[in-house]
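Complex shown without one protein chain; remaining protein chains in place.
For reference, chains read A and B in written order, and residue numbers begin at 1 within each chain.
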Amino acid sequence: MADESLWSIFINASLVNNFVLAYFLGICPFLGVSSKLETATRMGGAVTFVMLVSSICAFGIQALLVAIDAPYLKLISFIAVIASTVQLVEMLIKKFSPALFRALGIFLPLITTNCAILGLALFQTNKGYSFVQCIVFALGAGTGFTLALVLMAGLREKLELAEVPDVTKGTALALMLAGLLSVAFMGFGGLGG
Amino acid sequence: MSDSELAIRPAPTSAWHMYRAMVGVGVCCGLLIVSVYQATLPVIERNKAEALQAAIFHVLPEARVSTTFGFDDAGGFEPLDDESQGAARIYAGYDEDGGLVGLAVEAQGMGYQDVIRLIYGYSYTDDAIIGVQVLESKETPGLGDRIETDPGFLENFERLDVSLLDDQPNLANPIVAVGHGKKTHPWEIDGITGATISSKAIAEILDRSAELWIPRIEGNLQDFEGGN
Partner (left out) sequence: MATPTTTGTDEFVKGLWKENPVFVQVLGMCPVLAVSNTAINALAMGLATAFVLIMSNIVVSSLRNFIPKEVRIATYILVIATFVTVVDYTIQAISLDLYKALGAFISLIVVNCLILGRAEAFASKNTVLRSTMDGLGMGIGFAFALFCLGAVREILGAGSLFGVQLFHDRFQDWVVMILPSGGFFTLAGWLLIFNWVKQRKARAVALELGKEAA
């Protein structure tokens, strides 16, 4: 159904309609993991990977549900797939890089409740993307998420040494930063149209 | 380890308990979902049909009844019942006397922010688009979303020329958007200042859809007669 070019899908998902700054998906990890640059990059990488796998599975599930005409099972099956993918990723990371596993800590299982992943699955289903379009969409979304996270982490690291009023410390400051980042990203509007 | 310590440590849950819980909960949840789905299905279908009817009558102002038609290359247009999914479809609008008023076609394409979905009404007697309604858009509020509300912009669609070249299945003049106040031909769309890209998007969506559907409609007008 969708006749967008692959490049335009990628630009759209990563910049123009950035998942965090435009769609407000993935805010919890965005505010929680973005205080250190290194954790932010790794979280972004893990999320991108989970997005890719979930995107492929979601495409398959949607095809299956259409075939058996049970659209109401969509939500439950998606969330089940996402939870399993995160479990899988956790086991893989634990095995191949225990240091990374320790660094990510509690945030890894929290990817399950990351609205960005479920949002990705729901959006691509609504837009009726083909298989290749889904993959590009997932890559774009993951890149955009990582980008937002890394930018935020960089900004927050610098601000740690600045003098800010007491009332703003913590989440309020992070939110104002996010608002400014969001305004900046609006400049990408119209790209890849 | 003494006996009392063993007794205090809770026994690990048996697999049976785990399966029982998951399957039990799963079955009950499934039943709940299916019953709500079945209960709301007729209401939702009715709402959607009503919304579509309202849109069709909005872009074909004199229509009172509408019929859905599906198209295939071999047989031309055939009346469709709404159950068939995925078929390329348009809607024919008839007035009270059963006369064909025009055809309503849905179209979509990329706007400035995201996809724009619209429906437009085509009148074969005028060779023109006589109404456009935006169904879904996420354009910038206050700027791009004026394609839905700006009265000057909407005037473009009272009679947007889409005549075909003689004996050719192509539009004589492609639909284009021009700068505000620069419209000179009936197939041009007067754009909105500050919403150039959204205006252009509308023009492109209409042009692409018209190029595809108008020749098909003109070539098969007889399929719509007596269709209600």
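Keep this in mind: contacts are C-beta pairs under 8 Å (C-beta built on N, C-alpha and C of every residue); 3 or more make two chains touch, one makes a residue touch a chain.
Values in this document were obtained by computation on a predicted structure and should not be read as measured data.
Asks: The chain left out here touches which displayed chains?
Replies: The chain that is not shown touches these displayed chains: A, B.
Asks: Tell me which of A:Ala22, A:Val50, A:Leu108 or A:Leu149 is the one touching the absent chain.
Replies: Counting the whole complex, the residue in contact with the absent chain is A:Ala22.
Asks: Among A:Leu64, A:Met91 or A:Met176, choose the residue that contacts the chain missing from this document, as touch is defined above.
Replies: A:Met176
Asks: Identify the residues of chain B touching the omitted chain, counting contacts across the whole complex.
Replies: Per the touch rule, chain B residues meeting the hidden chain are 13, 17-18, 21-22, 24-26, 29, 32-33, 36-37, 40, 43-44, 47-48, 51, 136, 140-143.
Asks: By the contact definition given up top, give the residues of chain A that touch the hidden chain.
Replies: Listed in rising order, the touching residues are 21-28, 31, 72, 75-76, 79-80, 83, 110, 112-115, 118-119, 122-123, 126, 166-168, 170-173, 175-176, 178-180, 182-183, 186.
Methods note: only the chains that are shown with their structure count from here on.
Asks: Give every residue of chain A touching chain B within the complex, in rising order.
Replies: Touch list, chain A to chain B: 2-4, 8, 12, 16-17, 72-73, 76, 127, 189-190, 193.
Asks: State the interface residues of chain B toward chain A in the complex, per the touch definition above.
Replies: For chain B paired with chain A, touching residues are 29, 33-34, 37, 109-115, 140, 197, 201.
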